[in-house]
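Only one protein chain is missing; all other protein chains are in place.
After this line comes chain A, so read on.
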Amino acid sequence: MTAREEILGRIRSALSTVDKTETVVSRDYEQTIEGDLVELFAERVADYRATVVRTAADRLPEAIAEQLAHFGISSVVTPADLPAQWVPHADTDAPPLRVPALDATDGVVTACAVGIAETGTIVLDAGAGQGRRALTLVPDFHLCVVRADQIVGTVPEAIARLDGTRPLTWISGPSATSDIELNRVEGVHGPRILVVVIAGAPEEVPQATRMSSISTP
């Protein structure tokens, strides 16, 4: 008997007296939340000690340039399909950079798929403007652009928008650890600096406003 047959057989005999009708899952938890989602998102991302910047959509390239300059990022890589005007002098990841080259790059600028206000999370799904997973992992600085209309309130809303069969990366703040005395310390293996730029409709935000920042580690 193969291991597969044996394990499935053990399961079936273990469950022989169990009622096999599917347990109904009651989903009485919150599906949506009220209020200014963009504001909440900005607040919650900043809670993780990421830098959050709000800008009008038509000022996006300037806002990105300001942040790159602020953190002293000179070499930048972007996914091949990121709008070229966002970071005019960037290297694109086409053909894909090898890992050592990626490691030698200061930072990466990408878009995202969804932002979750309640948890301050951005989700990348390797879709438009996001590139492959290694791109946002190896460089030490990640600037992620979130359009205001990509922000949803809750985790259930995000799950509904996302395709589970795509490779996803959920990011809530910079890399961190709680392994020393259960205190959170930012900056381990993933990017140590995370900058989230929220791009609103042009009329919404008249000029770039800085929400919060941390000093460079």
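Everything below uses one rule, namely that a residue touches a chain if its C-beta (ideal position, glycine included) is under 8 Å from a C-beta of that chain, and two chains touch if they have at least 3 such contacts; residues count from 1.
The rule is short, and it goes like this: contacts and distances are computed from a predicted model.
Taking the options "Acyl carrier protein", "Iron-sulfur cluster-binding protein", "Transport permease protein" or "Cyclic GMP-AMP synthase" in turn, only "Iron-sulfur cluster-binding protein" matches the UniProt protein name of the chain that is not displayed.
Across A:Thr78, A:Thr105, A:Gln150 or A:Ser175, the residue that sits in touch with the chain not pictured is A:Ser175. Residues 2-4, 6-8, 10-15, 17-20, 22-30, 44, 47-48, 96, 99-100, 103, 116, 118-121, 126, 132-134, 137-138, 155-156, 158-160, 164-191, 217 of chain A touch the missing chain (whole complex, contact as defined above).
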